[in-house]
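Accompanying notes for the structure given below.
Complex shown without one protein chain; remaining protein chains in place.
Presenting subunit A:
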Amino acid sequence: MAESNTSVSCSSDNFYSELLSPSELFAARSRSHKIPARGQKEFLPDGSARQRERLQQSLEEHWSLISEERVERLGALVKGEWIPSKNVVVLKSPAGKFWQTMGFSEHGKQLLLPEEALYLMECGSVQVFLHDLPLSIQEGYEMFLSKDTVNLQQYQVRHAAERRECRGALPLRLVPHKAAVSSLKVFSHLKRLGYVVSRFDRSTVPSHYERQLNLPPERDGHGRQLKRKRSRSPSSQLPDGQGGVAGESLEMRGGETKSQRANPEDGAAGLSEPEAERMVEDVPVPSGVPERRWWVEGGADLPQSPTRPRHRGWVWETITLPDLGAHRCQPALAAPDPSLLPGRLSVGVCAMEPWLRRLNLRPERLSRRERERERSRYRRDVNDDREVRHCRSWAEYHELRRRRRNRHGRRNRPEHLWEGKVTPLLQPGQHTTAGDVLDKIGVVGASRLLDGAAGLEDSEGWKISFDVFQPDTVAEFKKSSPGKPYSRLCVCSFEGPVPDLRVLKQLAFQSGDVPVTFAVVDHGDISFYCFKDFQLPTDTSH
């Protein structure tokens, strides 16, 4: 049985005309399965006949490839129906091997996302019907790709080497949506290379809070479902950009009925409604509470939580140290509490009087030099200073002394250097090691990609489109618990702007600990770029 690219109707009446003769079938089977090499790229038309000829030949090769009849076994085709209102393809017959990495179930039905359906159509694995009539691949391109679903660039990246026998897509006579085209390209390209590509779902990325807690990632499908439910809770209204955006993208996903994707594959065996309800009700509450608290209290509370005991000063009113110097008028010390004494001693009051008489009032014998030195150094009581009296602990006192020393240093420095607009980078005596000096004169400070990314709002036109999993994980891949993606993809084109730092930060934050790769589409050529954090070497020997 065969299906041609351009066949629009395939009713049973003219069924026989679609049948191939054995010789035709044999020819189709033994066709070369190679995609023609594109060869060297020519940059400029040089007007020579040789170039023109080569271009012509290349074009013809492509045309013939595209217009070739697609020959598939009818029995091997999985039937599906396109539902335009929901933007999905419902499978009518049991899914094939592709089900391991593609598709999702809902209400006991097996569904395919449009880009998946398109890819499988091109592979010759799926035949999609609309109003009981089969769709051609070209029609698929026209109908499935819209701004809301997936665009062509994205699609092209997704498809892979598993489909060597399939022969390219239709020429784009009708360009559906420009952005849609590039997305689809990216999708099909990656898919063809064997990667597992799925739509990026924001709620599967652990939040900043969860990452800080270092929670084990929630893998199972129920967890994902619950999480989605939770982020609809009031926390999404909190001022933080992430919460709000997450809520927004949820609505979108709800429209696509994609939120249910994580359900168990065979929908019939899935959770019964009440059970799912209960889990939704119960579980998110405890995990949701700390999250909310975290944001509400904000960062201001954090530094206060003492990791080391901070000294705040003693309550001297309750502590009586016997002091012969100060207690001159106090005749006796009250008996101390026995609980403070070793062996539960109990002792009486302690008379100070006799000790006062026995104090050593003998003046020290000082040499003249010593006396002079003392006089010059300690003329004043440190506590006469009002600022010192305001200090309540050693930490504050040290801080005050340090400040004063700095001020002192400033007073002594040569004025002509410091008065102008341009002043030296370093204060004399402030930095003693080469490492300090290097730190100080480092004009461009080090920054990390994620610094300050938490508060950034979504930027127009930039979003992560796909999660990409490595081909060698396909054997163990489970749609319900895909695990951590190898990379996340943002699709853009050479005609558009280069992502700026703000976009990089925002996407990196959204992606969490998974690197973000930019797939740049240039009329069918896809290049991948990513931005890496790196640290400038520092001098550690000082």
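Note that in this section a contact is a pair of C-beta atoms (placed from the backbone, for glycine too) under 8 Å apart; a residue touches a chain by one contact, two chains touch by 3 or more; residues count from 1.
Operating definition for what follows: contacts and distances are computed from a predicted model.
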Undisplayed chain, where the name is taken from the UniProt record, one of "LSM complex subunit LSm2", "Polyribonucleotide 5'-hydroxyl-kinase Clp1", "Methyltransferase type 11 domain-containing protein" or "GPI transamidase subunit PIG-U": "Polyribonucleotide 5'-hydroxyl-kinase Clp1"
Considering the complete complex, identify which of A:44, A:321 or A:422 is in touch with the unshown chain. A:321
Hidden partner chain, touching residue among A:341, A:498 or A:530: A:341
Name, in rising order, the residues on subunit A that touch the hidden chain in the full complex. 306, 308-316, 318-326, 333, 336-337, 340-343, 345, 347, 350, 354-355, 358-361, 363-364, 366, 370, 373-374, 378, 380-383, 388-389, 391-395, 397-398, 541-542
